[in-house]
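A protein chain is absent from this complex, but the other protein chains hold their places.
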Amino acid sequence: MNRIIRIDGHMVEPADSDLAETEPGVYSAIAGLSSWEAQVTANEITIGGYTFLVEFEDRRQWKRSGRAADAKGKASITAAMPGKIVRILVAVDDAVVAGQGIFVVEAMKMQNELKAPRDGRVAAIEVSENDSVVAGAVLAIIE
Amino acid sequence: MNRIIRIDGHMVEPADSDLAETEPGVYSAIAGLSSWEAQVTANEITIGGYTFLVEFEDRRQWKRSGRAADAKGKASITAAMPGKIVRILVAVDDAVVAGQGIFVVEAMKMQNELKAPRDGRVAAIEVSENDSVVAGAVLAIIE
Amino acid sequence: MFAKVLIANRGEIALRIIRTLREMGIRSVAVYSDADRAALHVRKADEAAHIGASPSSESYLNIDRILDAARRHGATAIHPGYGFLSENARFAQACEDAGFTFIGPSAKSIALMGSKTEARRVAKAGGAPIVPGTESGLTSAADAVAFAREAGFPVMLKAVAGGGGKGMRRVDRMEDLAAAFDAASSEALRAFGNGTVYIEKLIENARHIEIQVLGDQHGNLVHLGERECSVQRRHQKVIEESPSSFVSRMPGMRERMGEAAIRAARAAGYYNAGTVEFLADQFGNFYFLEMNTRLQVEHPVTELVTGLDLVRLQLEIAAGERLPFTQDDIALRGAAIECRIYAEDPANNFFPSPGRIERLSEPSGPGVRLDSGIYPGWNVPLDYDPMLAKLIVWAGTRDQAIERMLRALGEYQVGGIRTNLPLFRLILNDPAFRRGDLHTGYLEELLKTPIDWNPPGPPELAAIAAQIAAWKMKEQTTAQAAPDAAKGSSWATSGREDLLR
Partner (left out) sequence: MFAKVLIANRGEIALRIIRTLREMGIRSVAVYSDADRAALHVRKADEAAHIGASPSSESYLNIDRILDAARRHGATAIHPGYGFLSENARFAQACEDAGFTFIGPSAKSIALMGSKTEARRVAKAGGAPIVPGTESGLTSAADAVAFAREAGFPVMLKAVAGGGGKGMRRVDRMEDLAAAFDAASSEALRAFGNGTVYIEKLIENARHIEIQVLGDQHGNLVHLGERECSVQRRHQKVIEESPSSFVSRMPGMRERMGEAAIRAARAAGYYNAGTVEFLADQFGNFYFLEMNTRLQVEHPVTELVTGLDLVRLQLEIAAGERLPFTQDDIALRGAAIECRIYAEDPANNFFPSPGRIERLSEPSGPGVRLDSGIYPGWNVPLDYDPMLAKLIVWAGTRDQAIERMLRALGEYQVGGIRTNLPLFRLILNDPAFRRGDLHTGYLEELLKTPIDWNPPGPPELAAIAAQIAAWKMKEQTTAQAAPDAAKGSSWATSGREDLLR
């Protein structure tokens, strides 16, 4: 079991607040004058409207946090849920800018565009149109 | 582990309804046309406003069901929660009628009368006035 | 307006006040005793201060500790809620002396109306009708006997410092009077540290009807209609509603009561929110009973029919603002009913039933308001009044409100402790209640006939219970064979594992 705790990627000195688990996964923390409620789900802790990531094992959770792009030199576009690739809007080696549409995916009766997380070049496209993809599947790599 | 199931003291043929556990301890049962919700807490199952007792080990749960009196020749008066005996209204050998006050107990800032569960004779009184009692303590026996 | 307000209370009322403070952009400071570290009002407040051990006397009734907390947190005002110190003139004065705004009437008004005998004098002077009785505390049982001989039975003994039915006794026969006097006086001593009691003629089959009043510090006073609280057990309100179907039937009665209430309040120099309680007989005569110089437990029914937020108005008044409306602007719409949900066991003589809440499903949907102080896993402490929550519904008519309340009660499931939920089903289905045929003895009468609170269920449901028990046994066996399998149904556990993946 990994005993190193990192919060949003940084080593953080734990607080010494008065902590009580009120419901499973829900904590009451009294720090100084203030009273906070914290919810823990999977590898995320939400306090006062802010969500902190604990550890980095789980790539999907990590991606979801919306900070994948600036994390690595390479960025991947992955499917957050099962769906169907309706259209591919770029080709390998195309230069793309952050926010540019890369795929049109249909899931839950809705079509959504998956956009480039940052500027770069399409290094690889792992799927073809009309493919069905599972959650977490890597669809393309931007570098 | 005791594998004999009794419902309110009777052997009951289990139904073959379409059963689903929706939340921990909460069940959805579709029996024929009807949809029922069942909550399980400790050794009680509540369905459609009715509470059924499962097994008889737990004397306190049993007493609470309010059917202690007709269950045995002897009936005991027990403390449902910690409290203080303020007054004892009867003496050993007194004849008592169902509903007659036996003890005045104070708990949670309220005084309450514990009443005789049925007609009978006071066989024993296990406490004295001003005693503090714990939950489940037997205070008197009516027979 | 205040920047930070301390709430000198606990449970649902503390949370209800926190909610309005948040909506007004005011920081909230909760206080808590040892028993309440994990209480909902502590979890939901912006700030929290520990003020002592579990017994109220060492925490929620400890004026110094509460003022210290207010200083430490830099609060500028203190809301007392109801109960505890809310009607304690010394506390109100201590707040002002320490430089905190007390969110309520002046210490002087509290002192005047806090003593029931004083209050009767003030109300009488103000021109409100009062029940025949001794205007001052009795020095001995003999005084009680003298009054009863003249006024006749039944009579009522009441604690001068009283409230919540403690230190009250009904007496029907001369031979019981002396004993009742001693009992009431000793109970009053235990409850309020003051054993003085007084005596009143008892109005038979009387209804408990109270008027909500609201006044600013500039002399403006309005009333917000009535609440009927005739459904009581041991002088504790169980169900409250607004409007009163009886008052609605009696032409002009609401206006007359409202004016009488305002007269009484004006005579006491009253401002902020207060309630004037009356007894009403079957002919529509009404008599001043007492004034509650605080927010009432049952204030939500008035909020639902008037569309006002009484806590917001309390804060605005305490901040010196003028009432934003006049009497003519107040309109009552529809009907509201409140049930006080208690941790007590109807099948066991309504004995308190504290403990751990193992499971909780709460009602919601159209017309349902829940002001609750509990959550699944919360341990209801022994140390305080066992009220868990208030369930309030609104609908266009009283009949529809009753049906809505029954629907909401059906959605309310509290596992692990006993509650008085079954009591409300009994009352709301009672023809007399539905007719609005009520008096303060109504509930005791209803409960006289023995009730089977656990009627045996129909065979088809027993069979389903057996099926579930069998399923759980099987599940348990599997679980022991392969521990992880069981955890599937427990998201708490699986959550913990994900964290450590």
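When the chains are written out, they are named A, B and C in that same order, and each has its own residue count from 1.
In this section, a contact is a pair of C-beta atoms (placed from the backbone, for glycine too) under 8 Å apart; a residue touches a chain by one contact, two chains touch by 3 or more.
Everything quoted here is computed from the prediction, not taken from an experiment.
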{"item": "Neighbouring shown chains of the undisplayed chain, as defined at the top", "value": "A, B, C"}
{"item": "Omitted-chain contact residue, chosen from C:15, C:144, C:291 or C:443", "value": "C:15"}
{"item": "Touching residues on chain C - with respect to the absent chain", "value": "15-16, 19-20, 22-25, 44, 300, 303, 307-309, 312, 333-334, 356, 358-359, 362, 364-372, 376-377, 395-396, 400, 403-404, 406-407, 410-411, 415-416, 469, 472-473, 475-476, 479, 483, 486, 489-497, 499-500"}
{"item": "Where the missing chain touches chain B, by residue", "value": "1-2, 18, 20, 22-25, 28, 30, 33-35, 37, 40-43, 54-55, 57-58"}
{"item": "Interface with the unshown chain - residue positions in chain A", "value": "1, 3, 5, 7-8, 10, 12-17, 19, 21, 23-27, 29, 31, 36, 38-42, 45-52, 54, 64-67, 80-82, 99, 107-115"}
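Rule of thumb we're sticking to: only the chains that are shown with their structure count from here on.
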{"item": "Contact graph of the chains (line, ring, star, complete, other)", "value": "line"}
{"item": "Centre-of-Cα separation between chain C and chain B, whole angstrom", "value": "29"}
{"item": "Interchain centroid distance [CA atoms averaged], chain A/chain C, Å", "value": "48"}
{"item": "Averaged-CA centre spacing for the pair chain B and chain A, given as whole angstrom", "value": "52"}
{"item": "Sequence positions of chain A contacting 2 or more other chains", "value": "none"}
{"item": "Interface hub residues of chain C, defined as touching at least two other chains", "value": "490"}
